[in-house]
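The structure appears below as structure tokens.
Here is subunit A:
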Amino acid sequence: MLNTKKVLALTLTLLFVFALIPAAAQAAPVYRSLDEIKADGTINIGVFSDKNPFGYVDENGEYQGYDVYFAERIGKDLGVKINYVSTEAANRVEYLETGKVDIILANFTVTPERAEKVDFALPYMNVALGVVSPDSRVITDLSELSADDPVIVISGTTAETYLIANNPEVKLQKYDTYANAKNALENGNGVAWANDNTEVIAFALQNAGYTVGIPSLGSQDTIAPAVSKGNDTLLKWLNDEIVSLADEQFFHKDYEATLAETYGLDYEDSLVVEGGTVKAE
Partner candidate 1 sequence: MQALGFEVLWKGKNFARLMGGLWVALRISLIAVGISLVAGVLMGALMTRKNPVVKALTRLYLETVRIMPQMVLLFLAFFGTTRWFGWNLSGETASVIVFALWGTAEMGDLVRGALESIPRHQYESAAALGLDGKQSFLYVILPQTLRRLLPQVINLVTRMIKTTSLVLMIGVVEMLKVAQQIIEANRMKVPNAAFGVYLTVLVLYFLACWPVSLLAKALEKRWS
Partner candidate 2 sequence: MGRELLRIEHLHKEFEGKTVLDDLSLTLREGEVAVIVGPSGCGKSTLLRCVNALEPVQGGSIFLDGEEIHADPRKLPQLRQKVGMVFQSYELFPHKSILDNITLAPRMVQKRGREDAEAEALALLERVGLADRAKDYPRQLSGGQKQRVAIVRSLIMHPALMLFDEVTAALDPEMVREVLDVLLDLAKQGRTMLIVTHEMQFARAVADRILFLDDGGIVEEGRPLDFFDHPKTERAQRFLNTFTFETVKE
């Protein structure tokens, strides 16, 4: 019985997957063009509602954060009202593929896989990996690690994948949750902790006695707004907007208003991307 059920489940899943592919390919545009959005008077923007300080909801029920600060400006410059849609990491692509939101502004890292399904606008932030370690022995380069110096990572994160692929000589100590990894570092189980650089920067800022010795490890990724594949009018408008906002150093203001409290001002220039141009390191 269990086996027939499994087979049936698999068949059904495959059926649905196959049903999805042609539908997506042949359907009329799912998205709304720039003019349609303006005519409607409301833009749907997908943001995180629980990723402080990028997109979250404050105690008065208002959306806040680095992404939301930008979204508010988009609404203002387009002259439309904003309807915020609470998204999850796992459904951001789906929201754009079905046109259920016009823009995703949810800490969306640009990757080649995603770029096949959605259109990314110019970036407005950098992300990379970072490594934090105790002040007693600050690790500034992975080569300082000896063979028995374990580095703490959280299972399933980019840091884990990156280190396994690029620095197989580094000994990893894996934890399931943020809290466990934090405890491990505090107890000295590992000599350093590798994670998204925003995370380690915030950690060092809040916990005295720790320093981010490596603020940017490996290839740098960018965060950008995304629209439905093919929504060129909206994409062009967004790109123009991002370029023109450089004149007033908009994203620096955004950083200072939303991120500075968490990450401090030291990293402002390395995290913010202004005018869509990533500065060469």
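Note that contacts are C-beta pairs under 8 Å (C-beta built on N, C-alpha and C of every residue); 3 or more make two chains touch, one makes a residue touch a chain; residues count from 1.
Per the selection procedure, all candidates are chains of the complex that A comes from, given by their letters.
Everything numeric in this text was worked out from a predicted model, so none of it was measured.
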- Item | Complex member in contact with subunit A (any copy), out of 1 or 2 | 1
- Show which residues of subunit A lie in contact with candidate 1 when the two form their complex. 5, 8-9, 12-13, 16, 19-20, 23-24, 27-28, 30, 49-52, 56-61, 64, 85-88, 90-91, 94-95, 97-100, 202, 206, 261-262
